[in-house]
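What follows is a set of notes on a single structure, which appears directly below.
Only one protein chain is missing from this complex, and each of the others stays in its spot.
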């Protein structure tokens, strides 16, 4: 492993032996928006089959990072590989913060989920079966014949997650998926997401603006610094799964969270 | 003290001796919206000079409660007194969640704050002086000659808080004041609010959808049940002031928060 | 054979209606394809654009103007004369006002039929009667408003056209005190023939289908003859085809229809005088030789 | 949309207050003889003329002629403007380059364009339809282009990240996204088309249609008929608006939600 690559790796921090293999490798990534450097020669490894949370100051480039990785915006320089494969060869899923603007309101919830399969050229009959199978597996109790705007925020975001999952993505990106939901719904949705993760073992990358949530859900927390973003810390969250609300009161959890908050505040104050 | 009154009192829970005197007394409050009973013969005492947080399930009637107390919506039945005085005899301040829709965009920030005094018939010159004095006292470093829409969300909410404070209210109500702000700004604004509270000693009532925030800022946490709302718990938060981010890792704090979360989840599941 | 005719639904188009209803065109093996076109400009535009072959009635000033832009676009086969006997244009005065002559209109508010030709004629008549510019107020007004305006008393007097004048009389809102305005003003005699309008066909029509044009003209001539011989029967055809209320159809005056081939030397001279007058007042930008645009077969 | 729903659901009778108020004012104007009664007939005379005109009279026929022309004009406008609007809207640069011309003609009173259209399209029935189409097309074009340009970025990204091709993004997302705005354009377009058709019928010669009926009633000095035709025109405008709102509501059910 060369020196450059190791900079951005969770492996160097926790030793290469017990760490999982990287799924996403980012090398020499650079991105500038209208003269503002967001990333400059940035390196990062994201572990396969693990849940990685991304946390950092406002506007530091969290969304930009996952958008660059998911190919939603072009990189200026650098490369992103998915276990050696390119983006085009990889099935990815993406859940947007603003579910209201991400779902298609002219389709029923079912059709929304099905559409992802249609785009992958799955025949109609098979597509329906796969959607139904997913519904069963997740134990979703929503009437999917309704239109998104007839549903609560949480239900819509669940549909949005199902749409991302139905193609059985290798990597699932989530950009602040719960920030527009109320507290109850957020608690519920966190557990739903955790269940999906445990069941599918998909590599997940979550951007969150809520530190508690970021730590609660993650195996690894990627803490970013202010612009141009660097990795401020990349700790392992050693808590056992499944995690429960009581985990929040676990002293190890509280300590890790406190450490992350400190790092965060140090990074914020730096400017 | 009669039995009825004691039901809603933080005093019964912690003993009348070391508890502060009540500032707001709510007796026999009832409110129904289109056939849905939100409050039915509800009793509550809110302590003078203390910071009370209100927390509860979505739609249980938190906003309705402070709106009823502040007289923004009429009660169906029952009475609200402010240390024996009526609403009309009391100066109150109110900070809305949606600062964008609460500030007047056709006035500069300064004029917005001044306007509260104008309504109280304070002469123009004196009004300006009082605004300036408040700015000084709070150590606000914003250019108040700008219009609200030229400011960041946090700055706007600060102006909104100043507008509520400038009349030196006896009670200040805040309905989810930080929920539209980002994480950094929220952390900053919590500390600002705490400073204001410590400096002025105003009775404050905060509705929050973030349990951590509710506990972090409060002297007392009012936990409401599902509709029709009852008091589920009304614990004292014994942490010393000023509180710091490190308070969040304090075992007592974590424990109290855990207890509140349990109560909350029990209440949520009840339905 | 089909002939496309632009129809301006006024009494001056009567020969067309008579020709159709009495079958004069059919006798000539002509089938009329009528398009309703209100006013001169659409008729002229349609003739220039070769969308119609003939216009049932085209004010001669407009026709000559069109001929200035595109020579030969409006060739007259029949013309109509208006004067004190064949009333068309006239000055009316609101009921209750005593006005005997144009000179009495000093300081009055006067409406005029719309269009530069009408307005300049009204002005010329007023000036000829000794009034000076500024001593009267002259506004043009859509024909549809003339009766309303008299009734509502917005104007004191007006230079109006039939059938409005008859209608005003019938309703008792205004009376005529001066008819044959053009004949008097331009030709100096209220009983002279003022050749104000007529049926025009395009040179294109004459050239491409000379034989059809000839038959069309013949049919038109028969209709004119019929009108001149049986005016009372002919005017019945106004009813369905023009905007003439049925209670005045028997009294509304008609113009005098004359085929171009029947015009005398004097008539042509009068015609030239009338057109020259318009050139003088600036309505027509140049002098026109009328005889070039008379079509005889 | 909102307004219809409210109109239908609550306080159903409130609009009648306004209607009766208007009729009352009219009667007062009539009885007080402020305006000559020949010029301003009593409301019942106009209503009778309206009734007679629609039951057996010619008004019904004229009404349909105007409806047909208005729909034809809107259809022509839609067929031209919707595809064009999509093309223009899909590139901001292209739209900017024609925006001035579109706005300029949108600002030009359509009646001033009558002579131009008479010259280009001749004097037939078609011209009335074309000139109304022109006016309506500009409105529709403008709305469609804006609908396309303002398609929600997130939905486009969502489709792209799911692997949709450019063409599918266009067809499945941008087109659907622009539909609500397109319907707004169609609704404004049909209103404008009606206005232009009526003006054209009144002033550039016609043998039927509501505009012609107003014109003819006026020429014949038949005031009750004239008011009946005016009311028919108003009712048609109002009805078309409601009709298009209803189509919009059922067709782009997600609009505004």
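Assorted remarks:
Chains here go by letter, A, B, C and D, matching the order in which they are written, and residues are numbered from 1 within each.
By our rule, a contact is a pair of C-beta atoms (placed from the backbone, for glycine too) under 8 Å apart; a residue touches a chain by one contact, two chains touch by 3 or more.
Here the structure is a predicted model, which is why all the values come from computation and not from measurement.
Interface note: of D:129, D:229 or D:252, the residue touching the hidden chain in the full complex is D:229. From the options C:2, C:26 or C:69, the residue with contact to the unseen chain in the full assembly is C:69. Contact with the chain that does not appear here is found for just one residue of C:115, C:163, C:180 or C:219, C:115.
The chain not shown here touches chain B at positions 70-72, 92-94, 96, 98, 101-106, 115-116, 119-120, 147-149, 163, 167. Against the chain not displayed here, chain C makes contact via residues 40-41, 44-45, 48-50, 62, 65-66, 69-70, 111, 114-117, 138-142, 144-145, 148-149, 152-155, 283.
Although one chain is not shown, part of chain D still touches it, namely residues 3, 6-7, 11, 14-15, 17-19, 21-22, 35, 39-40, 93, 96-113, 115-116, 119-120, 191, 194-195, 198-199, 202-203, 210-211, 214, 218, 226-227, 229-230, 233-238, 240-241.
One rule holds for everything that comes next: only the chains that are shown with their structure count from here on.
If you average the CA atoms of chain B and of chain D, the two centres end up 52 Å from each other. Multi-chain contact residues of chain C (touching two or more other chains): none found. Touching two or more other chains at once is no residue of chain A.
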